[in-house]
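Here the complex is missing a single protein chain, while all its other protein chains stay put.
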Amino acid sequence: MNAFDMLLALALLLTAWRALAASDLFKGSVLFIVFGLLMAIAWARLTAPDIALAEAAIGAGLTGALLLDAVGHLRVGRRPRAQGSTEDGA
Amino acid sequence: MSRWLGVSVVLLCTLLALALVGAMLVLPDAPVRLPGEVAQRLGESGVDHAVTAVLLNFRGYDTLLEVAVLLLALLGMLAAGVAPLRPAPFAADPLLVALARTLAPLMVLVAGYLLWAGAFRPGGAFQAGAVLAAAGVLLRLAGFLPAWNAPALHLRVLLAAGFALFLLVAAAGLYFGAMLRYPQPGAGALILAIETGLTLSLGLILAGLFLAGPETPRARGGA
Partner (left out) sequence: MSIGLFYALVGGLLFALGVGGLILRPHLLSKILAFNILGSGAFLVLVGLGQRDGTPDPVPQAMVLTGIVVAVAATALALALARRLLDLSGDMVLPGEKAADEAEAGDQEAAPGDGPRGGA
C-alpha cells in the first residue's frame, strides 16, 4: 500500500459520495462512470486483471450507457407532464 | 423524510461503516488456503489460467446458474415492456458513425482474442462477451442496429444457446459420472466450446439489456 492507493481510495469514496449526493441525475450518472473506471484501476492494483477487464467494459461502459439512457428517458418522459402540473414551478 | 430521520440514518450508516471496518481488522486468518488448492489442481482443470479454471471447472455450477440469471433478467426486461426511449430513426453524429465503423470490427477481434486468451492468461468468456456487448451498444448508438422488443426466432435461439450448451455439457456429465465433471483428456476442448457459446450468448444478452425496448407499440401507435 502506497500513496497511490491512498489517493485512489480517496477518489473512489469521493466519486461515490458525489454520485449519490448529486441532485442532477445526469451528473450523478457521469460520476458513477468515473467511479467504475476508478474501480477498474483498483482491481488492477489488487492483481485481479480479469475483474479489471470486466469492470472497465461492464461497470463503466454498459452500466453507464444504461444509466444515461434512463436519464434521457426521464427527461423526455417528464416533459409532457411538467406542463400540466405546478410541481416544478416552471 | 424529516431532518431528524435523515440525521439518524447518517449516524446509523456511520456506525455500520465502523462495525464493518472493525470486524475486518480483527478477522482471524482463513483456515483453508484456496490459492494453493487451486494451483495444486490446476493441471487437471484443462486450462492454465486459474480464474478460468475456477469459473468453468471448479465452480462451474455457480457460473451455470449465473448465466441462467442473466437470461432471466433479459426476459424480465422484455416482459416489463420498456417504453420507447427516443423516436425510432434518429440522425447519428457522422463522427460517431465513422468511429463505430472503425471500432466495431476491432472490438469483435478483441473479443475473439480475449476468448482464446482465457485458457492461459487473463481473459475469457465474460470479458469477451462484455466487449461484444459494448460493440453492440456502439453500433446501436450509431444507428446501425435496430432496437428489438420482441426478438426474432434466430435471435432467441442465439440468446439461449450458450446456456443450453452449458446445461447440455453439465447434464451429460451427470449421465457419465458427476455433474460438470469433464472427461480428463477433453476438458480443455469442452471448456473452450462452452466459452465460445457463452461469449456469443453473453454478448447478445448484455447488448440486449441496452437494445431491448426503444421501438415499442407506443412509438408506432403515435406515428
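First chain written, first letter: the chains are A and B, and each begins at residue 1.
Quick note on the criterion: a residue touches a chain if its C-beta (ideal position, glycine included) is under 8 Å from a C-beta of that chain, and two chains touch if they have at least 3 such contacts.
What you are looking at is a predicted structure, and each value in this text was computed from that prediction instead of being measured.
Participant: Name every residue on chain B in touch with the hidden partner chain.
Facilitator: Chain B touches the missing chain through residues 1-2, 6, 9-10, 13-14, 16-17, 20-21, 24-25, 27, 29, 34-35, 38, 50-51, 53-55, 58-59, 62-63, 66, 69-70, 73-74, 76-77, 80-83, 86-87, 90, 126, 129-130, 202, 205-206, 209-210, 212-213.
Participant: Since one chain has been left out of the picture, which residues of chain A touch it in the full complex?
Facilitator: 1, 5, 9, 12-13, 16-17, 19-20, 23-29, 32, 35, 39, 42-43, 45-48, 50-51, 54-55, 58-59, 62-63, 66-67, 69-79, 81-82, 87-90
In this section, only the chains that are shown with their structure count from here on.
Participant: In the complex formed with chain A, which residues of chain B make contact?
Facilitator: 51, 83, 85-86, 114, 122-124, 126-127, 130-131, 133-134, 137, 141, 206, 209-210
Participant: Of all residues in chain A, which touch chain B in the complex?
Facilitator: Interface residues on the chain A side: 49-50, 53-54, 57-58, 61-62, 65-66, 69, 72-73, 76-77.
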